[in-house]
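These notes concern the structure reproduced below.
Left out: one protein chain. Kept in place: all the others.
Each chain carries a letter (A and B) given by its place in the written order, and its residues are counted from 1.
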Amino acid sequence: MQPVMMFVAVLLPVLAGVLAMLIPFSKRKYLEIFLEGMSLLDSVLVYSLLTHRPTEAFAIVRFTGDLTLSFRIDGMGMVFGALAAALWPLAMLYAFEYMRKEKHQKLFFLFYMATYGVTLGIAFAEDLVTMYFFYELLTLVTVPLVMHTLTREAILASRKYLYYSLGGAAFGFLGMIFIIVYGISPDFVLGGSLDLAAVGNRTDLLLLIYVLAFFGFGVKAAVCPFNSWLPDAGVAPTPVTALLHAVAVVKAGAFAIIRLTYYCFGTEFLRGTWAQTVVMTVTIVTIVYGCSRAVKETHIKRRLAYSTISNLSYILFGVTIMTPAGLVGALSHMIFHAVMKICSFFCAGAVIHQSGRNYVYELDGLGRRMPKVFGIFTVSAMALTGVPGLCGFISKWNLAKAAVESDNPLAFAGVGALLVSALLTAIYMFTIVLRAFFPVGEPDPEAAQDICDPNWYMLLPLFLFVLAIVGFGLYSAPIVEFFTKISQGLF
Amino acid sequence: MNESVILMFPIVLPVLFGGAILCVPRIRSRSALLCAAGAGLILTALSVLAVLLGNADTYTLFYLTKSLPVYFRLDGIGRLFAAVMALVWLLGGVYSFSYMKHEKEEKRYFGFYLIVYGIILALAFSGNIITFYLFYELMTLFSVPLVLHKGTREAVMAGLKYLLYSLCGAYLVLFGIYFLFRFSNTLSFTWGGVLNQELIGGREPFLLFTAFLMILGFGVKAGMFPLHSWLATAHPEAPGPASAVLSGIIVKCGVLGVIRTVYYLFGAEFLRGSWVQTVWIALTLFTVFMGSMLAYREKLLKKRLAYSTVSQISYILFGLSVLDGTAMTGALLHVICHAFVKCALFLCAGAIICKTGRTRVDELKGIGKEMPVMMWCFTLCSLALIGIPPTGGFVSKWYLAVGALKSAVPVFSWLGPVVLLVSALLTAGYLLPIVSDAFFPGAEYESGSFEKKEADPYMLLPIVILTALAVAMGVLSAQIVPFLQTAAG
Partner (left out) sequence: MDFVCNIPFISILLSLFSGTICSVLPGRAAKWVNTAVIVSVGIMSAILLVYVNGTQESFVYMMGHFPAPWGNEIRAGVLEAGMALFFCMIMLLCMWGGRKKLDEEVEESKHNLYYILVNLILSSLLALIYTNDLFTAYVFVEINTIAACGLIMIRQIGRTLEAAVRYMIMSLVGSGLLLIGICMLYDLTGHLLMSNIQEAVAQILEEGTYTVPLVITMALMVTGLAIKSALFPFHAWLPDAYGYSTISSAAILSSLVSKGYIFLLIKIIYRVFGFSVFHDSHIINVLFVFGLAAMIFGSLSAIKESDIRRMIAFSSVAQIGYIYMGIGLGTKVGMIASIYHIIGHAAGKALLFIAVIGLTDASGFSRSFFDLDGAAYRNKIAGIGFTVGALSMVGVPMFAGFVSKLLFAQAAVNNVGKLMPTMIVLAVSTILNAIYFMKTVIRIYTPAENTEFAVIPLKREKLYGVAVVLFVILNITLGMLSQPVVDMIRSGLEMFA
């Protein structure tokens, strides 16, 4: 494929969003068809790009000096791009149904589509500068989505989100500068692009910068102690929370850290240093912290958000092991967690949409009324907990395997943290399931009479996700094989 | 496709039937439900029989990842457990037909009952630890609905407690598996262990710690101190037949896990004489004693039986922990014996609740007049549990004691049998008063005031069969023991 198609893939959703804003659709249906068609078209484009990868880079514009905005698809980019392209059309479909009652829909869809483009931009970025560029843009295009309801909480949450993200990016910026100056080139190279001769005896300084940049990008990936924006951002409509704050945005943070660790600083440089100890400790703490907060939380979406915090640090834990196997673990959890979490969020969203209930203690007996949704939720809960046969087990297995093989005592502790977190996950997920299906006492037959499963707009994505959860869980060999190749630089 | 695919039938059949019962809205009437459940139970039991008689060997279902096959293998231990499980579960099911008439949500109960049936059989057939772990987790998840069936606040909390304790144990196991995978060639169960000395390279202390965690983890399900307290909470809340199989079978899955871990993954040689063995023995003996004491003090019948289970399972674990062939034979015997006995006892307790609504021990005065057949079974089973010859309990405890004395473990080789003996006395202390009060209620009870409340045949039959088996065990032990001895290496 022509390299320019990468740019087209990034631009198309943005333009589609703008067009949707401008064209006066006579019926909402036409708007839906237009947007869904556009996102599908873009996903098809992305997939054909991934299968027929352009070998050359595509430079859009030159910044200053040798810093350009340019795209190139490598293995990592394929993973993230494929993830976004797979989830977006489905999330779109879900969003049509969910947003039916809301105001300013066109504006919402404009930014929703724009986020798609920007996410692809992050995935396809050839170098750190381009990635940083789209990383910041991602913050900007998602803020309006968080603000969407324009309630007081939404405003406060978006403000917090903005502060945290921009502040984090400021530290990520430091890392970028150092890579520009001390790197052979700012392009991503597996194994790192640091020019060790130029580094000389400034190793400690660079390690410090790495740690700062880790925290900087880690803000989006919600590492402790920079995670409180994520639960708050849950005030956004569920399609946003599900897709962005469980997948695109937060995964962009994790993705950035992977790029930083494996493709910029290089694991050779970092492994065994105090920097590794620091970042790994932080991820381990976050894993446990996120789960314990989730257990305490009674608001469903906030609970899931805390769960996301914990699970993101699973990914980061894999990253901080700093071995190829660690990368495999991180990548598999990146993909699998995306599927599991978007699935559980969509279930939660369906419940909120159909019943208007937001708290766990209001769910008593809803399992009977919405069997499909809660059935799927149960599967995703099991997957998140790590029941074998579902995809969560595979990624945790890969992570733990990498940790065990790394012979790093701290990583062993991390394995312990994974398991503690699994236990806590079981608590906060299964209490929901239990409440829904096994209400305490005699259920009132009159209550919640009119609540039922949502229509196919919502159910179709859910079914596909649950299929993916089971499918990846039972047959993960090809995809894990692919990740292994990426980690060895074969892609 | 080879003939070993027959291994799949006992696993898939009940799951299919259970799933159908849960999902097909057509099954509405009680008779249809019972037909489906009955068919599922019987077909499964038959297929287990076919497997045991056939010469199935190994079967790989599929690969989770390249190095993790879901793999089934039939060996001696597997046959033993499968046989016991299939039989007891079937009888428990039959009993449920009548018992569950008094409970709501029968459909849900039978659905999950059947699904768990398939899962435990899969546990018995599992050929590697990953497969075992897979079904172990599933067993936990799918048996939770059985525990919290009543739907009261206490029941739900008990279900939750059961879930969390079990998962906690499972994750301790998983932690071990992660590390085991690092230090071994394979995760398939192999008698004598799978450790690779080259890979270990001087990291034995760490590996021992791992082994300890795994034993502790499986010990949760088997009610070993310190994570035993779920048993006493979950059993009284579960419906009668559910607590019977819970106590009779599901805790045995923990035992199976320990056997697989110790003898088939790490290897007895690796653990012999290490601190792990010492601590493990100490824990089992403490649990034996503590369980009996707690049971002795307990006034609630089902809870007393639950504590008794805690104690009795640790007999088995003790037998395993001395790492001696004879003791292991005893342990396996006790697995069978306890499964029959405790299941029967719980079924009795269930029948009492079902017919009279009495739950406390001191309310049972004169119950022997009201439900004589059942109470006779109760009496026989009590004797078997205490270990009065010629019941099964006597034989198993005999082997346990001999094995312990034979083994070269310092201190415990004689302390163990002593504790077992003390515990047997306590067992007598907490079971026999029930029996004597039941038949000899004392002067203040007018014998005329008792009315016949004998349980109906569906309930009585399983109890009688189980009791008969428990007693027959002792008589037929000569036939069983050689088989067990080969299984125990």
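The working rule: a residue touches a chain if its C-beta (ideal position, glycine included) is under 8 Å from a C-beta of that chain, and two chains touch if they have at least 3 such contacts.
These numbers were taken from a predicted model, which means no experiment stands behind them.
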item: Omitted chain - touching chains that are shown; value: A
item: Hidden partner chain, touching residue among A:30, A:163, A:359 or A:456; value: A:163
item: Residue among A:15, A:50 or A:155 that touches the chain left out of view; value: A:155
item: Touch criterion as defined above, residue of A:62, A:100 or A:296 at the omitted chain; value: A:62
item: Among A:96, A:112 or A:132, residue touching the chain not depicted; value: A:132
item: Per the touch definition above, residue among A:4, A:23, A:181 or A:490 touching the missing chain; value: A:181
item: Interface with the unshown chain - residue positions in chain A; value: 61-65, 67, 132-133, 136-137, 139-140, 143-144, 147, 150, 155, 158-159, 162-163, 166-167, 169-171, 173-174, 177-178, 180-182, 205, 209, 212, 216
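Heads up, the rule we're going with is that only the chains that are shown with their structure count from here on.
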item: Touch list for chain B against partner chain A, complex; value: 62-66, 68, 130, 133-134, 137-138, 141, 144-145, 148, 151-153, 156, 159-160, 163-164, 167-168, 171-172, 174-175, 178-179, 181-182
item: Residue ranges of chain A touching chain B (in the complex, touch as defined); value: 382, 385-389, 393-394, 397-398, 400-401, 403-405, 412, 415-416, 419-420, 422-423, 426-427, 430-431, 434, 437-442, 473-477, 480-481
